[in-house]
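Below: the structure, in structure tokens.
The complex is shown incomplete by one protein chain, all other protein chains being positioned as in the whole.
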Amino acid sequence: MDNLSNYLILSAVLFSIGTIGVLVRRNIIVMFMCIELMLNAVNLTFVALSRHLGNLDGQVFVFFIMTVAAAEAAVGLAMFIAFFNNRESIDADDASLMKW
Amino acid sequence: MDISTIFFTIVSVVAVVSALLVVTCKNPINSALSLILTFFCLATFYAMLEAPFMAAIQVIVYAGAIMVLIVFTIMLLNIRADANKKSFHNVPLGIVVGIITLLTAGSFLARGKVSDLPGQITPNIIHQVGHTELIGAVMFTEFILPFEITSILLLAAIVGAVILAKRNLS
Amino acid sequence: MFDNVWLIPLFPLIGFLINGLLGKKIKNETVIGGIASLAVFGSFIVSCKTFLGLISLPADKRVVDVKIFSWITAGNFNADIAFLIDPLSCLMILIVTGIGFLIHIYSIGYMHGEDGFYRFFAYLNLFIFSMLLLVLGNNLLLMFVGWEGVGLCSYLLIGYYFKKKSAGDAGKKAFVMNRVGDFGFLLGIFGLFWYLGQNHNVWTVQFTELSNSAHLLPTGGIVTFITLCFFLGATGKSAQIPLYTWLPDAMEGPTPVSALIHAATMVTAGVYMIGRMSYIFVRAPETMVVVAVVGACTALFAATIGTAQNDIKRVLAYSTVSQLGYMVLAMGVGAFTAGVFHLMTHAFFKACLFLGSGAVIHSMHGALHHVHSHDDAQDMRNMGGLKKYMPLTFLTFLIATIAIAGIPGFSGFFSKDEILWQAFANPLHGGLNTFLWAMGAVAAGLTAFYMFRLVFMTFFGETRIKAGAEKYLHESPMVIVIPLIVLAALSIVGGYVGIPKLIGDVFGGIPNYLEHYLHPVFANANAYMAAHAHTAHHSHALEWGLMGTSVVIALIGISIAAFLYLVNPTLPAKFTATFPGLHRAVYNKWYIDELYDFVIVNPCKTLGRFLWRGFDVVVIDGLVNGVAHVVMAFGGVVRYLQTGQVYSYAWTMAFGVVVIIGYYLFK
Partner (left out) sequence: MSNILSLMTFLPIAGVLLLLFIPKDSKGVLRTVAFLTTVATFVVSIPVLTGFQTIADFQFVENVPWIAAGPFAMRYNIGIDGITIWLVILTTFIMPIAVLSTWTAVEDKVKEYMICLLLLETGMLGAFLALDLFLFYIFWEVMLIPMYFIIGIWGGKNRVYAAVKFFIYTMVGSLLMLVALIYLYLLGTKAGITDFSLVHFFSLNVDPATQTWLFLAFALAFAIKVPMFPLHTWLPDAHTEAPTAGSVILAAILLKMGTYGYVRFAMPLFPEATAQFTPLIAVLSVIGVIYAAFVAMVQEDVKKLVAYSSVAHLGYVMLGLFSLNEQGVTGGMLQMINHGISTGALFLIVGFIYERRHTRLISDFGGLAKQMPIFTVIFMIVTLSSIAVPGTNGFVGEFLILIGAYESSLRWYTIIAASGVILAAVYMLWMFQRVMFGELENPKNQKLEDLNAREIAIMVPLIVLIFVIGVYPNPFIEKMTPSIKKVIAQAKVQQTTAQAVSEAQPVAAPAEAPQAATQPAAH
């Protein structure tokens, strides 16, 4: 089905954009948003395929991914706040305590 | 070219452009707003894919809850584009990896085969029974265990977020 | 008839348990001492009953095994808790419980007021128990239990005054040296068990069975090895060269202990063991040579050291070593009966001597204590003239001394002379015999010399004790004196059970009771010797002549002692001044202890330190830690890959994902 291909291609494009974003941005929050973008790209794939196959499992999966994303946002953002409080910065390059 | 294809094209262009804006905008608040736009586009797609419940959730959870949280954080930390500071690094290499990712995904799509077996959930059934009910039925029968585990995960996330934020604010 | 044999060791064990566990609470010395003595007395009564039961049997039936329970069973190996009642073990239990009882009584008086009174009696009872196990055990393993048990009690009792470092050292030395012997004993058991089992399918450690299968053993070869191992055990326990040095040090223990353990009973265990396994020893002629030579050398060597000691107990200790040498010599020349005979007489007179010296020390100690003097109460140079203060002690001491010196009519004469005669006339060692006899005879002379030197220095002459102390010298209480009298009496009459045939014939054919009595025990060995060695016939005149010679030598020894220490007391000092090197060497026991320290003890410690600090820590741990360091060094290099930057991890991950997916897509 052509329609499905479109969705999948769109999803791949969004995913790649998200990847580039994670790799090139220095702001942690933006990186985090790009990760959300990647997750959403995957979600789109799930929903499209679910629709195509006539099976709701994929959509349930999307539901779980959303839940995880929500949890991730809560914890992640809390960490960013903590990080900012310690370092006065939100730049990923400043987080290098794990360095050798 | 029927109307749905045109609509799909328009919305997908908006989605891609807004996604690019997320990556390119120097100011994080702009990125966040662009991301919200992308999420709305995706919600549109879900609706087009006969998944109204997912569309609703997409708007409520992502655009509503998560993005509000992110915007709130940005505002709280008072982050703005700093002209003196670089907001990008390794751009060419990033683009190369992105393109390779795209190519890889493309070749997946090109080579992979999607089975054409029709499932039981046709648009008709969705219209008759209702999407939400269908999802709910699956969620609370077949996926009850993951569902419960997810709820524990959320609980843990709440506790974790509280502790993380609290300890460092004091 | 022997159903209640198990009571013999049980009584002292009960005594040990009562005093050991409750003694501290009892506190009353009479009760504690009474319990302990009563326990041994009970054993003595049962022993007497057993003895009477045994001699009522016909001579060839006098070997009875009494099994109590099965102890260790594993595969072919079986050892029971079982007792062997035969003339030899019966004689031994009589000696052990009899003399043991007397010494218990004595100890009540001697140990009066000592710290840990109950401990002393508990140990003493434990010792009697172990010794009874040793002599009664019907198999090698049970004998070994008693063997180590007496060693242990000896350790505990030598170290009785544990606050004194020298006491602790002496105890440890005794135990370790005995352990060296035990090592030999163990190897002997292994060898015997394995050889008979492997080659003849006789898997046993039981004496009666061993005796029955002794004919399966070859002459020499493996049996030499086995018997040498056993003999090593005997040298440890019976303080023979090279393992004798612990016994003089063992005098750190209380005097009753020296009398009971280090004179009368325990130290004779080696002799007993050789006698018990005589049928195996005679099948190893080389071992018999070694046994005889070691015995003779010890007898002579220890006697030389005894001549120059000033500590009253040390003189007696070297005398014990020397007398044990006689017994071992007797065993080595195949005169088993004579050896056991001397064991018995020696038990009487040496116990008497030790207890007498204990009475002297006790009195001296009290007297010196009264005048707050720190003079050594055991040093004979501080004594002298004691006979008028302690007449009974002196009398008994003198009797025992005459007995040990080998004056005819006293017990020591019969047994010692028998040994010397057998050393000369035995059929085993050929040309060596004359030497053995000569060494024994010289040692007899030296014995007479140093024993009378002791008597003269202690009881005769002027009183050399610190001025003012002499009025506190007194005869000991009856509880101490009565055992002395009993033992002195035994020292006289004890010899008459074994009158040599030569003398017996003169007095109308008095038989040698002891030889008849012990005959079944040594029949096996004697039969073998009779078959394999031709007995040379010596004339009666020669025997009389040798007997006379040894008496004359003894008398000469006494005369010299009298001359040097009674008539002309300044001579010894002059003698010492003339030959200072010789005197110092003898006085310092020929520096054997120092030699052992230098050759064995110190190298062992050095080796231990080297193995620990050098090998364990440096080599092995060095290797282990070295490996760890290599790994850490590698990690130190590799860790620089960790930049700590989020994006670099993201890069790596993206790259990895691409590579992996690409591989699956394009493979």
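To keep things simple, chains are lettered A, B and C as they appear, and every chain counts its residues starting from 1.
Here is the rule we go by: a contact is a pair of C-beta atoms (placed from the backbone, for glycine too) under 8 Å apart; a residue touches a chain by one contact, two chains touch by 3 or more.
From a predicted model like this one, the values you see are computed outputs, not experimental measurements.
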Omitted chain's touching partners, listed by label: C
Given C:F101, C:F175 or C:Y565, the one touching the chain that is not displayed: C:F175
Chain not shown: contacting residue from C:L152, C:V289, C:L398 or C:L555: C:L152
Among C:K27, C:H215, C:R609 or C:H629, the residue in touch with the chain that has been omitted: C:R609
Chain C residues that touch the omitted chain in the full complex: 24, 69-77, 141, 144-145, 147-149, 152, 155, 159, 162-165, 167-169, 171-172, 175-176, 179-180, 182-183, 186-187, 189-191, 193-194, 197-199, 222, 604-605, 607-609, 611-612, 615-616, 620-621, 624, 628
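Throughout what follows, only the chains that are shown with their structure count from here on.
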Result of counting contacting C-beta pairs for A-B and B-C, higher pair: A-B
Separation of chain A from chain C, taking each centre as the mean of its C-alpha atoms, in whole Å: 90
Averaged-CA centre spacing for the pair chain B and chain A, given as whole angstrom: 7
Residues of chain B whose C-beta touches two or more other chains: 89-90, 93, 97, 101
Set of chain C residues in contact with two or more other chains: 647, 651, 654
Chain C to chain B touching residues, read off their complex: 647, 651, 654-655, 657-658, 661-662, 665
Touch list for chain B against partner chain A, complex: 8, 12, 15-16, 19-20, 22-23, 28, 31-32, 35, 38-39, 42, 45-46, 49-51, 53-54, 57-58, 61-62, 65-66, 69-70, 73-74, 76-77, 79, 85-91, 93-95, 97-99, 101-102, 105-106, 109, 114-115, 117-122, 134-135, 138-139, 142-143, 146, 150, 153-154, 156-158, 160-162, 164-165, 167-169
Of chain A, residues touching chain C in the complex: 19, 22-23, 26, 28, 31, 92-93, 95-100
